[in-house]
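The complex appears here minus one protein chain, its other protein chains still in place.
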Amino acid sequence: MTAPMDNRSEGLGMYDLVAQLFPICRSITGDGVRRTLEIIKAHIPLETYEVPTGTKAFDWTVPKEWNIRDAYVLDPRGEKVIDFQRNNLHVLGYSTPVDKTVTLAELQEHLHSLPEQSNAIPYVTSYYEERWGFCVADLVRNTLSDGEYRVVIDSELQEGHLTYGELVIPGSSSQEVLLSTYVCHPSMANNELSGPAVATWLAKWIAGAPRRYTYRLVFIPETIGSIVYLSRNLNHLKEHVIAGFNVTCVGDDRAYSFLPSRNGGTLADRVALNVLQDTHPEFKAYSFLERGSDERQYCSPGVDLPVVSVMRSKYGCYPEYHTSLDNLELVSPQGLQGAFNVLRDCLEVIERNDIYRTTCLGEPQLGRRGLYPTLSTRTSYNSVRTIMDVLAYADGSNDLLDVSERIGAPVLSLLPVIDTLVDSGLLSGVETED
Amino acid sequence: MTAPMDNRSEGLGMYDLVAQLFPICRSITGDGVRRTLEIIKAHIPLETYEVPTGTKAFDWTVPKEWNIRDAYVLDPRGEKVIDFQRNNLHVLGYSTPVDKTVTLAELQEHLHSLPEQSNAIPYVTSYYEERWGFCVADLVRNTLSDGEYRVVIDSELQEGHLTYGELVIPGSSSQEVLLSTYVCHPSMANNELSGPAVATWLAKWIAGAPRRYTYRLVFIPETIGSIVYLSRNLNHLKEHVIAGFNVTCVGDDRAYSFLPSRNGGTLADRVALNVLQDTHPEFKAYSFLERGSDERQYCSPGVDLPVVSVMRSKYGCYPEYHTSLDNLELVSPQGLQGAFNVLRDCLEVIERNDIYRTTCLGEPQLGRRGLYPTLSTRTSYNSVRTIMDVLAYADGSNDLLDVSERIGAPVLSLLPVIDTLVDSGLLSGVETED
Partner (left out) sequence: MTAPMDNRSEGLGMYDLVAQLFPICRSITGDGVRRTLEIIKAHIPLETYEVPTGTKAFDWTVPKEWNIRDAYVLDPRGEKVIDFQRNNLHVLGYSTPVDKTVTLAELQEHLHSLPEQSNAIPYVTSYYEERWGFCVADLVRNTLSDGEYRVVIDSELQEGHLTYGELVIPGSSSQEVLLSTYVCHPSMANNELSGPAVATWLAKWIAGAPRRYTYRLVFIPETIGSIVYLSRNLNHLKEHVIAGFNVTCVGDDRAYSFLPSRNGGTLADRVALNVLQDTHPEFKAYSFLERGSDERQYCSPGVDLPVVSVMRSKYGCYPEYHTSLDNLELVSPQGLQGAFNVLRDCLEVIERNDIYRTTCLGEPQLGRRGLYPTLSTRTSYNSVRTIMDVLAYADGSNDLLDVSERIGAPVLSLLPVIDTLVDSGLLSGVETED
């Protein structure tokens, strides 16, 4: 269906985008999100939306917009022991502004560190209660001696907007495949600059050929962003989306992971499981009970979109998660490429997942079509077994994924078989209403 | 829902009732049943019914009423080697009267003993064919020497009645929960004075607070009693009973056991399995093919009531079963209390087993309700996982037992979560037609 692509260049391209976006201090609102979306627009024609502070969205309200210019802590000797300019994780997300001198004891109440991972700066936020704070490696925290500390956070928390990006790539059908990723994390790489990078390259791939389905890609802040997006688009999404993927944690090279939809069994679940079992049989299948990203909203009762996650190392399940160690060394061109390939395979299968029906009763005479050995020995049937099995189960009720499951052959391996049989006139797609 | 109760006192109370009832010689009819029900009436307001001999009930006919005053065997030296006054199991249940002298050989034809359990008097009956006989420990039987024996059974078998008790405790709904137990066994404790005792204490507990469902408790002779009861109440029961429990073998402290309904999957099956898996995961699950009590009638084709058995050591599955060794030492306050607790838990869950639905789309903002940490760290989600999982599966189609099974959390543990969420306005019960 598509021309072969240079895998290496895709992985490198995605890695370059991750690296370019890495220094920006993102949060669920603010200029970090805007700058991120602007950079992505250099690759794909995202439409951006601004939703005002105070807008109601289901049970939520769009919060104030947060922006930050600088933050640091000066120790009693006037040295910058904590410096936002060196790592934007140092500031508690959504910190209110502060500029004062405090004792070490008071400072400690505003510090966050990980004693069990003493070299890592943790990622901590306080979106919905106003606080100030700093995040710091526990090793550094332990060096702080008594005395007066100057704490400065030059931030603003005020009426503004929540920003998100959207790209709709029309196909011949109005039915849609949804790809959702988030752009609200500061300098972390697997979770979460890998998602926007892979989603961007998937958009390029989708746009590179005519598609059957319409593709909807959204680049949003996590949780509040998907809630806002759903509250504005719910009816349309429920009517049109046949499969969706939450694109997150797709950058390292240590694992493949799958998280199903709430009740499982959707087209997205089926295709992802089929492709992963084929291409990465060692993948780790999680339960929906282990969810933790925007499928929490997409799959919530009454929303019920068929959204799954195909990941590399899943959020919460790798030691660097939500710390400064989730950095550009953790992700790799190979890691990004692997996730891209699986998701692209899923999309390709979705495009092809018709219900097929044989065009004759009984087995067709493959021999006169050059598809069966004319000399019948005791092994001749084996050479055409997959063709025969596809014909046997293409009965007008099984879709291609069903056929794949019934005959125990990966769906990707069936695509050329289907082409051959359709070209020979032995198989035809059953009309469905899309 | 209910005030905490002193566990020890319940167990002791039930044990005292078992001990009080133990000496009475019960059978499927007769004054033993009447006296038993009278004693129980001191605890709960049972209504008693008398059904005349000869009454047709489905395929059966109420038999003659049997009463017995005394029975013994005098050996050649005139010594009472078998004495009904010492243990009422010594007489074959429903023995016709006899008073004659027989040879040892003839006596042997009327003796029943257990060579493999030589110190136990077996429990044997002959309800539907007129016979006389004695049951005796094999050890004793083996000491009998040749000579003339006087055999006396001072019993009556004549037109009379079958007696049973019933208590209906009305709830706000006309839908009913059925508890059935039997009062036809002579001096045996686990099978079967534990059942009437636990059923009596359950009735006290039910009556101790307003209930949603109506509770129907029946104290009947086994088999003929349930058949008679069904024949008189079938339409009402089929229309109203949503769950039922055959309360039997609930007195020892060695095991928990479960016997399902005929096809499984009823509300009674689901709640009993959920509670047992939670509170006594080592419980033994039997098949309906291993049935042997009144579920044989309640679950028969065309009757099809949703009746299960939650037991301690199941009838037929412990060595003392149907012998004189099933005595007051076999059962204990702790044993009775354990069964009472499980059955009470089941009733409590049935009262609460609504279908719930979230009141908003997407996840609610728990933070502003004090249900979610305002500081978001990498572990903050874990603290609210159960709340989130309940919200995710309370989708208006799953009842609480479904939710429990889907999220892998015992239903008992969900009751306070449901309270919190309903109080917060985040969850509401879906109206059903009860």
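Per-chain numbering from 1; labels A and B assigned in written order.
Keep in mind that, in the parts below, a contact is a pair of C-beta atoms (placed from the backbone, for glycine too) under 8 Å apart; a residue touches a chain by one contact, two chains touch by 3 or more.
Remember, predicted model here, so these are calculated numbers, not experimental data.
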Discussion item. Using the touch definition from the top, which of A:Gln85, A:Ser174 or A:Gln365 touches the missing chain?
Written reply: A:Gln365
Worksheet item: So which of B:Pro115, B:Pro281 or B:Gly302 would be touching the chain we can't see?
Response: B:Gly302
Worksheet, complete the sentence: Missing-chain contact, candidates B:Arg141, B:Arg270 or B:His322, resolves to B:His322
Discussion item. With the missing chain put back, one of B:Leu21, B:Ile68 or B:Val124 would touch it. Which one?
Written reply: B:Val124
Worksheet item: Which positions on chain B touch the chain that was left off?
Response: 57-60, 93, 112, 122-129, 131, 223, 226-227, 230-231, 234, 262, 288-289, 292, 296-297, 299-304, 316, 321-323
Worksheet item: When the complex is taken as a whole, what residues of chain A touch the one chain not shown?
Response: 357-358, 360-365, 367-368, 374-378, 381, 385, 388-389, 391-396, 407-408
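The rule is short, and it goes like this: only the chains that are shown with their structure count from here on.
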Fill in: Inter-chain centre distance, chain A versus chain B - centres from mean C-alpha coordinates, in Å
55
